[in-house]
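I have a structure I would like to understand better, so I am pasting it below and will then ask my questions one at a time.
Of the protein chains in this complex, one is absent; all others appear in place.
Entry: subunit A
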């Protein structure tokens, strides 16, 4: 028997082969390059060499201060948010067996927006910490509601999520139209941005994202079993109900934390799983690993774009991802056929 090549892979992988490891390493190299680039680009450009020195050998020059205190945290935030959105997208698409599913269908995004609207209407969601708190509470409650009603089947879940999203968005919109101040405040949150968000208390959301990403990898082998159908998963000993519940918790944490810190950033959760589906070749562990690398790359590139596209200031990153994501989605459909959707 010939074995083409084996390498030790993630704990969740059923059997790993060299090309997949190579692709992952390539992705990590790309991610590093894009991260360094993103820390150099902006109103005050810093050359890549200086970026690396600022991180490894901090001297306290202006450039180093910018990298360490502003752009570094911002890049880190982009990496965490990008990975969280992409992995939660991969999870929800796997769970719902629907390639058009995105983490927002659990009502997480609408719940966060609703809570922030209520919070600002009551005058409680002032400042970034307040916004963050309301966003977290809103997304968790919304996701709990949707999963409580819809956890019995993927279709029910999607329908419940869509229904709740419509209700929450409608009520929140009504409130904002009646209260112009609230509308103003919401406007900045709702476009999705990484600008100046690096100054918010980020330790908790970023920690939640890191823990959830690890959880997603641990769960991926059970999701591999679930991908063979409920009957097979159950008789393989994967406990369908528990696996599904765990995945829903992870999706809520990832998407809720990302939305709370960066606002609703569309398309990353939808498009990244599509882009990595082919190389993952039906394996959930690889899908998650690739999403974990490509999501940050996409968001960093979008964030760089948000800083250089307009000479006068910043375009919110949520708008850049929409512009990047639209064509990418069309490209993915043309490349892999509608079957990939």
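FYI, a residue touches a chain if its C-beta (ideal position, glycine included) is under 8 Å from a C-beta of that chain, and two chains touch if they have at least 3 such contacts; residues count from 1.
We adopt the following convention: contacts and distances are computed from a predicted model.
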Chain left out of the displayed complex - its UniProt protein name, from "ABC transporter ATP-binding protein", "Anti-sigma factor antagonist", "Nodulation protein E" or "Carbon-monoxide dehydrogenase medium subunit": "ABC transporter ATP-binding protein"
Residue among A:48, A:229 or A:327 that touches the chain left out of view: A:229
Residue in contact with the excluded chain [from A:41, A:145, A:218 or A:249]: A:218
Subunit A, residues in touch with the chain not shown (by the definition above): 1, 8-9, 11, 13-16, 218, 221-222, 224-225, 227-229, 231-232, 234-239, 277-278, 280-283, 339-340
